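Shown here: the complex without one of its protein chains, the others still in place.
Right, chain A next:
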Amino acid sequence: MKDIAQQKPLDGAGWFGKAMAGLVLGAALATGLMGVLGLFFHADAQLKTVTSQLLRWFPGPVWGLLVAFSFLFRSPRQAWVVLALLNGSVWALFFLLHGLMA
C-alpha cells in the first residue's frame, strides 16, 4: 500500500479539499491543543496568569502551519480523515483533563 502511494507523485489535484481540511480541522486542532496545554500548565479563564497570555499566541501560527502542510496529504479524503482523528484524540484528552481537574 505504502509503496504504491510512493510511486504516485504528489500534485495539485484536490488542493481545495486539502486546504479546506487544513482550514477547518486545523483551526479546531490548534485550539484543542491550546486547551490541553492550558490545562496542563494551569492557565486560568480570567487571563491573569502569564500562561494564558502566552498561550494566546499559540493557535494562530499552528493553524497557519497546518494549512500550509495540508497539501502533503495524498488526497482530500485522507486529509479530512487524519485531521479528524487527530482532533478526536486531542479533544478527548482535553475533556478528560477538564473533567478530572474541574
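A few remarks follow.
Everything below uses one rule, namely that a residue touches a chain if its C-beta (ideal position, glycine included) is under 8 Å from a C-beta of that chain, and two chains touch if they have at least 3 such contacts; residues count from 1.
As a convention for this text, contacts and distances are computed from a predicted model.
When the unshown chain is looked up in UniProt, the name that turns up among "ABC transporter permease", "Cytochrome c oxidase subunit 1", "PepSY-associated TM helix domain-containing protein" or "ATP synthase subunit a" is "PepSY-associated TM helix domain-containing protein". In the full complex, chain A touches the hidden chain at residues 9-12, 15, 23, 31, 34-35, 38-39, 42-57, 59-61, 63-65, 67-69, 71-72, 94, 98, 101-102.
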